[in-house]
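The complex is shown incomplete by one protein chain, all other protein chains being positioned as in the whole.
Moving on to subunit A:
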Amino acid sequence: MKFTKPAWVMHKDSSMRGESKRLSIFSVHVHPDGSRIATGGLDAKVRIWSTKPMLNEASERSGRPPKSLCTLTMHTGPVLVVRWAHSGRWLASGSDDEIVMIWDLDPTAKGRVWGSDEVNVEGWKPLKRLPGHESDVTDIAWSPEDRYLATAGLDSQVLIWCGYTLERLHKIDQHQGFVKGVCWDPVGEFLATGSDDRSVRIWRTTDWSLEAEVRKPFEHSPGTFFRRLSWSPDGAHITASNATNNEGYVFIAAVISRSTWTSEISLVGHENTVEVAAYNPHIFLRDSSQPVVAANICSVVALGADDRAVSIWQTKSARPLIVAKEVFERQIMDLSWSQDGLTLYAVSSDGTLAVFNFDTDELEGIAPQSAQEQYLKKFGFVPPPLPTGFSHQVPQSSRMTPPPSPSRAQTQTEFGATVNGTDGEQVNKLVAKRKNKKRIQPTLMPSSVPSAAVPSASTAPSSFAGPVAYAGASGGVGAARAFGEVPSASASLPPPPSARPPSSHAHAISPLTSAPFGTTTSSFGDEDVEMFPLDKDTEVRISSLDTSMQGGAKGKRRAEMNDGLVSAKPRTLGGDRVREAVPVKEIVTGSGGGVGGGLGLFSGEPSLISRLPVPSVLTYLKATIEGTEDVFEGRNPEEDGAVEVLFASGGKQTQWLDYLPSPILALAATPMFCAVAMQDGSVNVYSHTGRRLMPTLSIGSACSSLNASRHFLMLLSCTGLLYVWNVKKQCAAFPPVSVSAILGSSPNCTIISTTVRPNGAPVIQLSNGVAHSYDTTLATWIKLTEVWWAEGSDAWQGRQRTTQFASRGVLSALESSINEHTPPADDAEKVRPTWWNAALTLGHLEARLHAAKVLDSPPEYKQTLLLYAKKIADEGFRAKAEELIRELFGPVYWRPGRDEGWSPATLGMSKRDLLKDVLAVFARSKTLAKLALDWQDMLKRAANGE
């Protein structure tokens, strides 16, 4: 597979001259011939791009064909959806401005766009404006063979238009919430829509009545930008976005079966809401040698989500073919497969486009398009007859010399003009009437109207003389400028392959067939397909997706090598054992009642202990070691047998094992050590060769959670005591401390998550929207962040419009998590005091600065510091600015090497270097420019040792 992010595909903020800022791209769609794509953006523009320069480096360099083909500027609101007709002749776009537009190729409309630097090398003209929606148009779909056009909007309506005459045929208004997704059955029998009323509804195309309503997978689905859904090419399934499992805590795409209209299958693994599902247009065969029958058919579907990942699934396999994480900085808004099924385009609200290009052999079992046509015939559905005299079909012979569009034909006959389709278009000459300002004699007006109204029939070639003068000078500038741009987006693309070429082409992502996705930990008989393990299955997921992507192929190879070397290796404890899979079963239910999974979110008793549930005793537990495929496993016997832990390298070969006196409750593993917590309240800590690094720790009560990071091990006991040990130094990071202080007395306040940072700082997130850590120097619990800031801070994660914080540090992840678990109250209605926003924003940023220090997160510290400086500058708070400068500058006469009790660095970053950046921010502000200049001078002198 080839992966590329062409940096030149962008919707620009034209209000900012010089600097071009990327604006969100909401929609992408590939033309049926595959040679062009359309995108719709926040800038209210529809843009058309050629695909060859994206797929072919030589084409990208040569500029042939031109990258940008056309820019359509008629919408007055953000363009939320673009969809090509199956015929390829028309393009439909839907916008915030409530209008659906149909665009038609206009061979005469090429050239410079008036009032901009754009050059349209391919002309598209508005064919028809389809008014009717009373709010934003969110999704559009052309039915098979362009028989109908369905449009959906925030007015809760679905409108059906004739695909031939473009007249409105029907209005569906039974949805009770915004409609954010629409798709057609490839057979032509049904239409499916997805709405914020938490239902997907299926409509019959024969009479537009309701066939079915699917609610179950959407009962807890959160609000999202889109709910784009897709119907499989064999007609058998609909994959709907924005569904959830487990009371809304697991984000899935729901696969709904035709005719039963139930969802038995979920695609699990995205860490946030799925926005869009898109089926590959081809039928795939499980066994290519077998005929195209239902049992042998599977399909390929792509998902895009708010967790910024794109996953591609083949329905015959339990794991995704590919997961591309960190490819975007913000959520995915739309996906589109090319007609040949080999290329997938994805766009994001971060304003970038990504292209995944497959070889045929990578998409196993892909069947030709004819197979689908043949197969769909078995449904025996006969579509209603076409309106008479209309057709999308073009006789082969007249392909290249199409008759003029009807609108043109009409004007032609009316005015008797002859129009040559290629040399120019007809321009009606109108006569301007002087406006009668006083309107004293309104009767005079009509007399002048007739003459004014008759447009002259002659074409006016002279009217095009004007622009010629400057077309030469600035023509092509737009495209040329886009060329040399460094693909900024690709810089942030993990995994950074070594020696990435400067071009945006890269062969980065290898299919992930190995850990940690593949492990299906859910109990058998459950049809959930797991992309990566979930906490409820007690598998501790340490390795993040992106590192596994990097190590995927490599790690596998290494594992194979190990296999070959086994015989030559020295013996290990249990190394000859064959690892066998154990089904995960619950033996003893945890004390929290097990309602809300491992952490007892819904236990209702007021005492502290009931809020710190003990995990269930399961037959099998596992922890994967970050960056490797090594796993640390625990097994509790169901009847007679020994409790054992074992360490397997590469996920296969047992390296060592140990037997334990008491059932295992929890495991944790880092690249430094492994730890196991037992029911009797004892904890063993092992090295990677199975040596006990510390004496068995006796906590005295069972653990509620066990976490580890680098050298630190953290345990929260069910009695509410928090322990953190430094395994390397073999000492406690601080004396055990009770969480009762932060949990409070409310029975509804529970712990949502516990983690420990690589520096030993604990992070405890509570259900009341506050995240705490324990500061050893202050010997106090401290608040890292809390939902309070969401009520007024501009910098709150999720409110942030820029992509600055999308780089996912620990704090932004915490804030996102708080948003999910404790959604901030909608404060749109509340009246706030004047200084509310400034105070909360500054307070929030200051809190975040402290938190970044405690959690040892230098990038976030720096980001926040600059944001803080910007806010101070914007508000013009000179005293704060000066204090901040002095704090970072330190003693005036301090020089490197001199020790005056002042530390010149914070989190490993030089304070004076940070100050330089802060001053650069201040220098741009009116009130602080002078101050900044003075201190910049001071910094320079200090650096020169004056």
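Heads up, the rule we're going with is that a contact is a pair of C-beta atoms (placed from the backbone, for glycine too) under 8 Å apart; a residue touches a chain by one contact, two chains touch by 3 or more; residues count from 1.
The rule is simple: contacts and distances are computed from a predicted model.
The listed choices are "Anti-silencing function protein 1", "Nucleolar complex protein 4 homolog isoform X1", "PAT complex subunit CCDC47" or "Carboxypeptidase O"; the UniProt protein name belonging to the chain that is not shown reads "Anti-silencing function protein 1". In the complete assembly, the contact with the undisplayed chain comes from A:K433, out of A:K433, A:K830 or A:R941. Taking the complete complex into account, A:S391 is the one of A:S391, A:N748 or A:T780 that touches the chain left out. Checked against the full complex, the candidates A:G63, A:G690 or A:G843 give a single residue touching the omitted chain, namely A:G63. Although one chain is hidden here, its contacts on subunit A can still be listed: residues 31, 33, 35-36, 50-52, 63-66, 69, 73-77, 85, 87-90, 95, 97-99, 101-102, 104-116, 119, 121-122, 125-129, 131, 146, 163-167, 389-394, 399-400, 402-409, 411, 421, 424-435, 437, 449, 452-453, 455, 460, 463-472, 475-476, 479.
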